[in-house]
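With one protein chain withheld, the remaining protein chains of the complex are depicted in position.
The block that comes next holds chain A.
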């Protein structure tokens, strides 16, 4: 049965058929027909944002916290260009998004028409794929394809550019089941011979480590479950990248903490000294490896990844396994069990002793104060007071982001949303709104820095309008803290442009937006302030005045290997040489 309808109606129909319940967007001339259709239906909620960048980060928050693709609708020209940062963010962090943009009518394309931009050209390098749909008969099919591409293989953002005349034109609608199967079908099962080889190594390894990344979370809850089963059954220690936090529980007995530039001492030293490194869905990012030449020099490396281009890109591995982490883990466990569940128990015991030795350094130690709130202390108190809640955390970018990663514990996947690959200041507030849309009853907290938070603060309006009780926990150091830290360590303490002058009064700002705010500066009042934030039934901004010059440790300075971590202020003198200074 063919159903004839306008392109604009097809958009809504296709979204409905794809199970979409929420769209984040902003109207404009080139998408008015689609907005007209949105007006005339009730299945899909449209969240009106305040800036298109906000829409994309909200969709990212929605997607990461649900595992479903996030959907965005923007107009042509400035609407589309405002979406570019979010698209790039989603591309680097492998977040499935479907972004629909309006375009000038086909007959005006190329004439520099009003609000015309070469959207597919601009977004080609920052999407997994994109399409300009010129034929209304292809529109529905393209949207279905878009969802397929965004969610299969390594997930990522796609963009579909829809000229206004195509939205008005009529054609037959095709449903997701009526289109021919897509040619794009990344392999999911890993090579069983390679998996078996890895099992043999697990059986013998003296110092194995599981190095897990965002791929475990993207693979779905089953992968996290299988990771737990593997780690707990074999006794192999687990570390994770920033993106993978929560795949293995922070309270689990094999957890040794996050690794990387601001990762834990024990995690980085275990990576450096291991003899078998099992990378599950991580990508040897430069924040993780430090100096490549000295990266885990004595280990055999296995790498499970769904993206062939991630394998051997930065670090040469010995056992590449191309496939979905969940599928590979399932096979791996099967093979390991069938061969008698063997591990090198005596060696593992010694390995754990060594790790416990590193742990006893207590690398997250900081000198607390009863006069001023230390940011690390604020994180510890936030953790303590929110632990039992159905909690989701988003962050902005900077020191506070690293402190959040270090001091908050995640026991489940999809609970931690942060901009890892692109490091986008301004991500956290809109992301928290996207998460709250998907989980209306949950406690959603954005751990923010004062500077980052200002970048998309207009979205407080969205939170208020949609009654989304997001909590903005601002660690206010009146500095661009992370920049200041680098200037202290690398640029002779010349603090060029790294302080936040003329900050708004966040409490008044909250009131101006129609929500509630509070400020806290005395450590003795911190708990009560956090509790007030949690208990308040609506969006809340907590301005936490913290120590202004605290540095984030541990730290592997740029260009240094894992075993040359700085643990505190005393070790920072002249640590970064000019070679390292050119790195970011």
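A few remarks follow.
Assume contacts are C-beta pairs under 8 Å (C-beta built on N, C-alpha and C of every residue); 3 or more make two chains touch, one makes a residue touch a chain; residues count from 1.
One rule holds in what follows: contacts and distances are computed from a predicted model.
Taking the options "ABC transporter ATP-binding protein", "Acetolactate synthase small subunit", "Putrescine transport system permease protein" or "Dibenzothiophene desulfurase" in turn, only "Acetolactate synthase small subunit" matches the UniProt protein name of the chain that is not displayed.
Note on the undisplayed chain: of the listed residues A:104, A:149, A:245 or A:509, the one touching it is A:149. Among A:47, A:84 or A:194, only A:194 touches the chain that is left out of the view. When you scan A:4, A:312 or A:531 for touch with the missing chain, the hit is A:312. Summary of contacts with the chain left out: across A:75, A:254, A:299 or A:462, the touching residue is A:299. Of the options A:132, A:282 or A:348, the residue whose C-beta touches the omitted chain is A:132.
Contact between chain A and the absent chain runs through residues 120-121, 124-125, 128-129, 132, 149, 154, 183-184, 191, 193-194, 197, 201, 204-206, 275-276, 297-300, 307-309, 311-313, 316-320, 322.
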